[in-house]
Structure formats: structure tokens, C-alpha cells
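Before I ask anything, let me first share the structure, which is written out below as C-alpha cells.
As you look at this complex, bear in mind that one protein chain is not there, while each of the others sits in place.
For reference, chains read A, B and C in written order, and residue numbers begin at 1 within each chain.
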């Protein structure tokens, strides 16, 4: 808390925590605060944020409110989905994938306004601090980083609210008490953790869910949709061309309605502890299964299996905050190379929490009915070839068997 | 079709195909046929098989009918489930995992009765021939293998039935025509492929499903169950201790009722082509998610992530028929080493195709509420440590940024 | 040996074996033979080959003799070296990497001359048949492949020579007897195997080596050289710019002189058996160590370790003949992505079989004396950061220790 800071770009939501941070930065560092608020599809009005920042003394030209939804889906979510990334087998990385974009934009703004520091509101126990700061340092190795939650003495809710009241920071009535859990939201997902979720034996209470209906309350009739892909990315829903963000938005609406994409998970954080979270990824869940569906007929086995083997590492890198690391980029290069012909249409049925791929077709299909058929294949495949194939695959096992048998 | 064979052990189901094979072997090789029929939980009466074999001239002491259900689940399904194995991200390997056990038992019987050959009814286009024969050769490098489908000239259904009729082989009325698809079943799953399933754009017809109700017809009320694990294996359902096969049987019943475990997949066969299959794995689907649930609180991150990275290779080995290969055993040794404390209870909700983990607890839990809590953790974790952690993780990215920025 | 062949492109060396094949193809298939002879740096005069082909009745416009040395090194050897590929930890893949280029050129010529088949002289026990034929099929799925060694009845040396004499094929005097071993050579290496090398306990006799002096006979004085790299590829020797083939040629000369790059290996063939070979890769051995040297200061740790983990798979793909497979291309895309800044100079000392990297420097070095120094680093690195780094890396191990201790 020592180096002289002149100007700091704060990732600012306008909520209680980052409002307190804004004030604390001004006070503690005697520096000018620049606010940056991103629309990543979290579903909140952002214009009120401008007024709050102004009231806190931020210069109008230092208030940045950017709609990043298209960039988010096009340059972050979709590339990640090309990998079918799932952390620890289940989690679609909705929070992880948003952090590098926020970090990138903060560093751009810092350059633009001549700031020497950046700041965020992530706590000292979580992954987000790592993701933000690895992004900052990768993109500007000399930037100063202020992480108030690791520095200040506002270590309890009571003290935070006292500070807010002392400094005329508006505290929404429902924020006075302890929130029963904490959330993060963007176009890909909403995550919830903490408090009422802390015992992994306790069922997640109904009121924690916000993005999806309970499957039990979803429509009794299934709904069938199609998703079109081009070169590995979704481009249309039910035949209608949509931009990346528009497609994900539409899938979110479908997922919400049919109770799709809920996940109750105990996961391993990069900082070394286990945590329990609840995720809702309605559209992303549909999208990833659709993507797997189109890959099934357009990807060669060698490419598909290599992708499957690389995926856990790739997902771990994103989870741990290494989006801007060379090894993530190398894996992306490999993955992207595989997607050139991942083009076609997948049909899915949505029903009370289920996403069921019921058909896939492609102008670049590698599926050959002629070869695989149970009927006469007219010489497309000579069954006698299998004998030699098996014999040579078995040779080393036979040599082993002779030795060890 | 030349080497003199004296006695051959045939994997015999009593169905039309293997009945024809039995006769054909006797005729073509002028050899004694020993039949082996395994109860792997496929849900068929096996005693009629004895009569059929006898009628075909097999000596009573050469008719082997074994109940292998416990061995199947205990020594094959459960070890595989410890790995959370999924082929191509989705398939639970129900057919693949049964083949090595059948091959092992055939070789044992061959030794017992002094047979010099084994035979199976798998076709020349599929994976099963590979799985059977790699098993045979690994366990007895000098065994002779007869694969009639790759040898004979009964290449159409009509000729097969002609042969059957010529030789007084009973042809069930419903087998006279072409079956609309082909199936394989055991305690873990039922698979269906071929004919009506051959176009991957066409939806799987309702009548193909046999092990599960349609999720739409499943009960409207969810059902909550618990599964207990010890050292990585399931041991009890709803608190009642069950043997491996009994546990899987009970989970199958639950899965059937709630429409769980259907999968429509286009997969890559080892022999080089794509095929479309439909799988029903009701109990296995529940079991694997339960296993993942208990691992979430009992496995360390390092172990969990290594398992995730090894899994695709492990699944591929089983799919391709390399159960008895040293590299599968090496991976199994690594996986088994991780399971020593995978003990505890998982609670799951079953509802119309959904399997939802809603809680997990363990006497060996690594989850520490004290460390992770949003509340004051009384020094269990020092948030300032995160600063150094991030700084050193970022160091190489900063050096990169300085060079490339 | 049935389908009607009109015109076949034969990989033709002009030696006894492929001369016999030429004649046998004409006779057996009653087809026109087109010969293709590549200069890959094997160090033999190729013009005599033209006369031999003409004498065998090949039309002048059907005799192709191509100097592929630059393409070989630039498009095959160098990309492979970017990966530091070593099969089974030791073998630099000198034979494996030449096969796809030959296959590619044969298919091009087949297209050009309207041939419907290709043929090669590799035996049925080795890897080369696989490498050639996977290349052929990948590049032209409908090509017919003739592999005489798997088809004909000339299964002994005696019968081969009889056939040659019957057909006026010149048999060099030293080819009349059995060669004491078999070799393959190109600009990257010479391999030797068979006969006198077949017992892996017997030392390789001196007369088998052809590309390098015995280290014991190499100069008593070491020689120091520098190799310059740009974007991962070698571009200069001792400051003098050289084309890829010229650089490898010059390194071969240095390696030969100093007894560098001999390898006595028992390896695992793709077809399932072990074989014992002796390799001489003089220039390639120097080149790969130089490449590792320049990577040491220019590659980030994340990129370097990912490369190390991918390498065995990459090497296996090349060894097994999957150069044109999508998974090899995906790995290449990842590897190539890492090489953008692999630029600089490596100094090496060559001495009696040793290649010793003694220095490396680069305009893109990531090595920071300022950070690493034992001296005062003036704040470039804060040692206290290490405490937090260790604490968080240890957290999961401490939670484990508490549970299991």
C-alpha cells in the first residue's frame, strides 16, 4: 500500500462492494479513479452506474461503460466451446471465461487514459483475483495492481457497511444484511456460492436459482430445435442466422424455459481449496451438446480423440486464469485447426432439464452409410482386412503372453 | 480355413446366428464344438440354451453356462467406473467392457477341455471382433481363432436362414425377416445399431428403446436416493448394503423407471469408420455421476486432474479392446491408487431423465468449510498469501509481455 | 492380384529389388510402369537410374527423377525438428520422415500421368509399407496399391536373383550374396538393420557404419560452431546463411568428421514386433541439440512443457506413418505457434561424438539476469512473494495431510 498511484482503472459494477472500493481507492491512494463497467449480458441496467460513478466524483470522461457481449461470445465463449471445455468433467467455465476479457479491456483503458494501476473487487480466497491479475500482468507487465480485499481492514460486512455509510454510499435495503450467497452472472452463466451453499451435503435451496425454471416446472411438452454450425461456431437457430451473442441469448431463453443447465458442484480452486458452487448455464449447455453432435459426423477420429485428451488441460488453463498464456494459445491453435469442416446442422430436443441430440447432418459428413451398413456394402469395406488388422494389433500382446503366460 | 481344429469353444447365445455358427463349425472344421454361454445380466433365460446346444450335438459336459454377473460388475464395470470412463465424451462403454470377460472365460474353458480354438459371432465390420480376439491372443498366444463372419459365404440374411433350415435350426418367427436393428445387452447397458438407425439425421424410433421408459412417460415426482461408496466402489443403496451386481441391478431399475441413461451417438470405431448407435445405460449413468460426486469431496485436485487427463486414453483402450494390455493395467494402477479414501455417501435426485447430485458427505472429506468460508476463517487461510502466489505465477507472463508487448 | 491395372507409379531406386519389381509389375499386371526416383540426399548418382529404367522398357516421359532435397528438409525435417521429436526417447526418425514426401510425389505423378496405381519395394514386416500406403490413401483414397513383397512368391534371395537373371536384370557382383544388413539413407540419416544386427546383445560391427567416423578416430581437437535460428528453423552456420538442405549437408559433414549421431537401438515397430537398428544422424543430432538450446532462452515455460508433453505422441504419429493425419497437423499447428520468437544463435562444441551446447543468445531472450541474479536485483523480484506462492501450492497437501496423516 505504498507505491504512489496516480490513476487507477477499477472494474466497477456500481454495487455496494465496488462502490466502497471506489471511495477507498480515492482515499487510501489519493488517486484518480477511472471506472469500467462491462455489459457481458449479466442482465442489469448499466446507465444507473454512470450516475453513481459521477456522484462518487469520477470525471465523465473517466466513466467507461462498454457493451462487450458480441466480443465476449465471439472471441472467448465460442473458441472455448470449440474445445468442448469442461472443468473437472462438468463445469462449463462461465465465470472463468469472462475474466480475461474484463482484464483486457481494463488494460486498454489504462493505456488510453494514462493510468498506472488497475483494481478489482475479487476476494483473496477465490480464483477471480488470479484470473484478473494474470490477465493484467500478461498484457501490461508493469501495471500496478490493487486488490483491496487483500489489503484493507474492512474484513466484515458490518465494517463495510459502516464505511459505506460514513461516505454517503447508497446501500440498497436488501444489501444491509448478509446476502445468503454470492453470485456472478454473464451471458454464459450465473454462478452462486457461499453461505447457504457451504455445506456440500445440503441441497441447494430453490431461491438460489435465477436463470432457469425448475425442471419440474418446465413445460410438459418437449421442444425441438436445430442449431447450425459453420467452421466450429454456431451461426443459426431453427434456420435463422444469428450473431454469436444473439444465438447464445436465444439458447439461454430456451434453456431457461426447459430447466436446462443446472449444476451443483464441489470443485477445486486454483488457490488450493475446495469450494461448492451452483451454476446455471442454460444456453451454453445446449450449445456444447450441439457442438459435440456436429463434431460427431464431421471430425475424424484422430482429431476427435486428440481434442478429448487435450481438453482437461485446456479447461484447467482457463479455470486457473491462463487465457493469455502461450500454452493456451498453442492448444487453441490445435483445436481451431480441427474445426475447418465442423459445419452442419444438429437437431435437439429440449425437455425438462434434458438436452437430447436427435439428429445431425452435414455437407462435410465423414459418416458413410455405405461403409458401415449391415447390408451388402458392395465392396466398400473388405471384412477380411479385419483379420490382418487384429493379427498385427495382437502381435505384441501375444509376444507378451508367451513371455508372461 | 485350413489348419486342423480339434475342439473349439464358441461364445454361444442360443440365438439364430450362433446356432448357425455352431453347425457351420461342426461341418466346416469337422471339429467338436464346446459352447459357452454367459449370464452377464442380459435378462434372458439361459436354461433353454442348454437344450438347444444338446440338440445340436454338443456333449453335456461341453455345455458351459455361467453366471458371471458378480465378476462382471466387480472386476470389470467397477474398475472402469473408478476412472469415470467415457468414450468420446459420452459413451459409458457398456459393450466394450463385457468382451474381455467373455474372452477370458472362453480361454479358461479352452484350457479346461483341451480345446485348440475359440470362436465368436461378431461381424467383420465391428469392434467386438477386435475386443474378443485381442483378449484371446493376450491370454493364450497360441490359440486359434475362428471368426465365421469373416470366413463364410453366408453373407446375406436369406442365405443364413436357408442354412438354418437345411440344418434343422429353429428360426424364431420374428427372426425370419430382417431385424430392424441389432442389439447387445448386459447388466450395464443395451446397445442398438444398424438398419433403422443408420441415418444419423433420423431420430431413433421409440420401439428401439427397451431398457428405459421415455422420460416423458416417467413419474412426475422426483425420487431421491443415496449411494454409499467405499474405496471408490459402490456398496449400498439407500443405506442398504448390496453386492456389486445387486447394486447395479437396483440402479438399473431406478434408471428404467425415471427414463435415465439414453444416448444417441455417432462414434468412431477402431476399425476406422463412424457408426451410429443408441445406448441405454440406466444404472451406470446414475452410478458414474454418483462416483464423480463422492470424488468431488474426497479426491485431491492433483489426483482428480490427473485422472481427468488420463481418462480419454483409458476409455479408448477399453473401447479398442486393450483391456489386457499393459498400458491399461498401468493406468488402472494409477487410478486405483487414487481411490483409497473415496468413501462416503452421495444423495441424488432422479427425475424424468435427469440425475442430479444434491449432496455428498464423507468421513474423509477434503472440503473444509473453515478454509473456504466467506465468514471470518480465524486464520485458516491468509489472504495475503494470494498476492505472492499470483505474483510468481505471473512472473513468466510478465517476462513474456516485456518481450512481446 | 486381380483388379486390372493400367499404369502404375513405382518408387524406383534402380537397385536390384526395385528393378525386379519393375519387371514383375510389367509381367504380372501387364501394365505400364512409371518410375519415380527421388534425390533425398542419399548420396548416390541418379542419372544411371534413367538408363536402367529405359532399358527396362519405361518410356522416357515416364521416368521421373526429382531433386527433393530442399523440400525434404524445409517441409518435413525442419517442422519435425521444431518438435524436438524423438521416438522412444532416442530415435530422430530419419527414415520415417522421408516416406510421406515420397508418397506425396508418387501420388502427384500418378495424377499427372493418369496412373491408377502406385507401388513400393518395402517388405511386409516393416514400418515403411505402412508409411507409404497411409500416405497414398490419404492423398488419393481411390488409388490402387501394389506391394509386391506381400504378393509375390520371390520369397528368398535365390529366387529373386533367378528372376533377375531370367529377365536380364543386371545384378551387381556384391549383390549376389546376401547383404549382411539392409540400409536406408537420406540427407537426415542412414539406418541399418537385419542380419548381423539381429542379435541385440551383439555389438554393431564397425563396417556397418557409413556416415560417421568412429568417435575414437575423430579429431583430438574440439571444433566450435554456431548455428543461427529464425522462427524455429536453422538459417546459418558460423554466421553464413544457408538454405535448409545446405545447412543440413554442412552439419552432416561436421557430424561425420567428429563421430556424432550414432545410435544402437531396439525399437518397437508399428506392426507389433521389436527390431534392432543402427542409426547414423550426424547433422540432425547437432541440429536438434542446437534447437533445444535456442528454445531454452526463447520459449516460455508453459510452451516448453506443453511441447515436451506432446512430443512423444507427435513422434509416434510420424513413426507410424500418420504424417498426413489431422491429429499430426493439429499438433504441428500447436508446435509452430510456439516458434514465433525462437530466433537467435547457439554455440556448440563438437568433440569425438559429443555435441555440447556452450552458449545461446537471442534478441528475444526471456532469460533475465536481472531477475535471476544472486546479486541484489533492485526489486525485480520480491522474495517474500515466494512465501505466499508456497503456502497456496501447499494448501491442498496440508488438507490431505490433515486427513491422512
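Assume contacts are C-beta pairs under 8 Å (C-beta built on N, C-alpha and C of every residue); 3 or more make two chains touch, one makes a residue touch a chain.
What you see is a predicted model, and the numbers here were worked out from it, not measured in a lab.
> Which candidate, B:187, B:204, B:273 or B:311, sits in contact with the chain we can't see?
B:273
> Among the options B:31, B:118, B:372 or B:392, which residue touches the chain absent from this view?
Selected residue, touching the omitted chain: B:392.
> By the contact definition given up top, give the residues of chain C that touch the hidden chain.
Residue positions of chain C that touch the missing chain: 84, 88-90, 123-125, 129-130, 133-134, 137-142, 147, 149-150, 155-156, 182, 194-195, 198-204, 215-216, 220, 222, 262, 264-268, 271-276, 292, 296-297, 300-301, 304-305, 308-309, 311-313, 316, 324-326, 347, 351-354, 356-361, 365-369, 371-374, 376, 381, 383-384, 386-387, 389-390, 393-394, 397-402, 405.
> Mind pulling the chain B residues that touch the left-out chain?
Interface with the chain not displayed, on the chain B side: 268, 271-274, 300, 302-303, 305-307, 313, 322, 325-331, 333-338, 392-396, 399.
> In the complete complex, the non-displayed chain touches which residues of chain A?
Interface with the chain not displayed, on the chain A side: 300-302, 341, 364-366, 368, 371, 381-382, 384-389, 391-393, 395-397, 399-400, 403-404.
By definition in this document, only the chains that are shown with their structure count from here on.
> Roughly how far apart in rotation are chain B and chain C when fitted on CA atoms, stated in degrees to the nearest 5?
180
> Centre to centre, by mean C-alpha position, how many angstrom separate chain B and chain C?
Taking the mean C-alpha position of each chain, the two centres sit 40 Å apart.
> Would you kindly tell me how far, in whole Å, the mean C-alpha position of chain C lies from that of chain A?
Spacing between the chain centres: roughly 42 Å.
> Enumerate the residues of chain A that touch no fewer than two other chains.
Within chain A, the residues that touch at least two other chains are 268, 271-273, 300, 305, 313, 325-326, 393-394, 399.
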